[in-house]
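Dumping the structure here so I can ask a few things about it.
The complex appears here without one of its protein chains, the remainder shown in place.
We call the chains A and B, going by the order they appear; numbering starts again at 1 in every chain.
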Amino acid sequence: MSKPERGLGWGGLPPPGHHGALGRDPVKLQAFMRDAVEVRLAPGMAEALRHAAAGLGLALPGMGESAGTGSATGAVTTLGLAPGEWLALARPEEPGAFARRIASGLEAAASVVETGHGLACFSVSGRAAREVLAKGCRLDLHPAVFTSSTAARTVIAQIPVTLWRKDEAGAADSPVFALAVPLTFAQSFAHFLLGASAGTGAEILPASKD
Amino acid sequence: MLRITCPHCGPRDEIEFRYRGDASLSRPGPEDDAKAFQRYAYERENPAGMHLEWWLHVGGCRRALKLQRDTASHVIGGAGEP
Partner (left out) sequence: MSPHRIAGRDQGAPIRFSFDGEAIEGRAGDTLASALMASGVRLMGRSFKLHRPRGVVTAGPEEPSALVTVVRPGRRDVNLPATMVELFDGLEAHSQNRWPRLDLDLMSVTGRLGSLFSAGFYYKTFMGPQGAWERLYEPLIRRAAGLGHASTEADPDSYEIVHAHCEVLVIGSGLAGLSAARAAGEAGRRVIVLEQDRAFGGGALVDGALESWRSSTLAALSAMPEVRMLYRTTAVGAYGHGVVAALERVADHLPEPEPFQPRQRLYVIRARRIVLATGAVERLVALANNDVPGVMLATAARAYVNRHGAAPGRSAVFFVNNDEAYAAVRDLKAAGIAIAAVVDPREPTPIAAEAEAAGLPVLFGHEVTAVRGRRSVAGVRVRKRGTMQERAIACDLLGLSGGYSPQTQLAAQAQLGTAWIEAIAGFAAIGPSPDAEAFSAMIPAGAAAGVFGRLEAARHGAAAGARAAGLASDPAQPPAEAREPAVPPRRDGPIMPLWEVRGRGKAFVDLQNDVTADDMRQAAREGYRHVEHAKRYTTHGMGTDQGRTGGLVGAAVLAAAQGREVSAVGLSKPRPFVTPVSFGALAGAETGAHFKPERRLPLHGWHEAHGAVFVRIGLWLRPLVYSGGDTSWGPVVAEARAVRSGVGITDVSSLGKIDVRGRDAAAFLDRIYANGFSSLSVGKARYGLMLREDGIVFDDGTTSRLAEDHFIVTTTTGKATEALEHMEFHAQCVWPELDVRLANIADHWAQFAIAGPRSRAVLSRIVAGLDLSNEGFPFMAAGEAIIAGVPGRIFRISFSGELAYEVAVPAGHAAFVWDAIMAAGEPDGIRPYGLDALNLMRIEKGHVAGSELNGQTTAADLGLGRMLKKKGDFIGRALAGRPALAAADRLQLVGLHPVNKARRLRNGAHLVSAGEPKRSQGYLTAACMTSEGPHDWIGLALLEGGHGRHGERMIATSPVHDEAIEVEIASPHRLDPENARVKA
C-alpha cells in the first residue's frame, strides 16, 4: 500500500499565471495547506493552560480575554478567535501528529480538536490586497486597524472566513493576508477571489505547503 | 442595517449575527409544566422601545451577546456577554 499523501481536498486555483486586468500592480494569489487544531480552555484551568502552553512554546494571544489577535511562535501561528478559544496552525506533518503533540502537551487544561483538513487557506498579497478584499470583506483592513497581529473571523461572499496577516514585519505597504475558509466552500471562495482581483489583475502562484 | 459592537470582535455588520430572541426570558426548569413552557416558547411582550435580546455572533466569535436594542429607533444601548 502506498503512503498516504495529503491533497488540497479541492480543485485549486487556476494554473499559475496572470489573471484579469493588465497594467496595474497585480495582487498575488496562492492556495496553501495547514494542519490546525482548535484549542478550548477547560473551565477553571486558565493557569494550567498558560503553564502548559509555555511548555509547548505555544503563544495564546488574548488569553481568556478577547478575540482578534494572532501571534506566530516559530512554526506555529496561533489566532485568538473567542475568549478561551484559539486556532493553532502549522505546516502539514504526518497525519495526526500536530494534533497529538498539542493535545498531549495541554492535557486536561484544554480540549484540542483537529480541524486543519477542513480548511482551505489562501494568501492575498501586494499593494492592492486591501482593495481586492474590500470587495467582499466587511472588516476595516486599514493598516492602523487590522495590524500584523490582528486575527478575525468574519463572512466574505457569504462564506465564513478566518482572516489574519501573514506578512513579515513592516510590510504595511504590501501586506500578506491569509484567509482560511471551510474546505467545501473553497471553490466558491476561489471564484470570489478571482472576481475581486480581476480589476487590479492577479498573479496566481502554485499551491504551497509553506 | 445594524452595526453591533461585539464585546469580543468589535463593531460588526448585522449580517454576521443570528437573532435568537428575547433575552429576558429564562427557560423553565425540569419540574415545570407545559404552561410554563407555553409562556417561554410563545408569549412575548413585543415592546415599542428598549428590548433585551440574544444575538449569536455566528459570523465571528460564535459567542452569544445580550443586546439592548430600541425596536422603534434601532438605537443600540449596549452589548454584553451572557
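One rule holds for everything that comes next: a residue touches a chain if its C-beta (ideal position, glycine included) is under 8 Å from a C-beta of that chain, and two chains touch if they have at least 3 such contacts.
On a predicted model such as this, the values are computed, not experimentally measured, just so you know.
Visitor: With the missing chain put back, one of A:6, A:28 or A:91 would touch it. Which one?
Guide: A:6
Visitor: Identify the residues of chain B touching the omitted chain, counting contacts across the whole complex.
Guide: The missing chain touches chain B at positions 1-3, 11, 13, 18, 20, 23, 27-30, 32-34, 36-38, 40-42, 54, 56, 58, 62-64, 73-76, 82.
Visitor: What residues on chain A make contact with the chain left out of this view?
Guide: Residues 1, 3-11, 20-21, 33, 38, 40, 42-43, 92, 95-96, 111, 113-119, 134-140, 142, 145, 157-159, 182-189, 191-192, 195-196, 198-199, 201 of chain A touch the chain absent from view.
As a working rule, only the chains that are shown with their structure count from here on.
Visitor: Please compute the C-alpha centroid of chain A, do the same for chain B, then give the distance between them in whole Å.
Guide: Averaging C-alpha atoms per chain gives centres 30 Å apart.
Visitor: Across the complex, what residues on chain B touch chain A?
Guide: 7-10, 12-13, 15-16, 59-63
Visitor: In the complex of these two chains, what residues of chain A are touching chain B?
Guide: Of all residues in chain A, those touching chain B are 66-68, 81-83, 85, 138-139, 152-155, 160.
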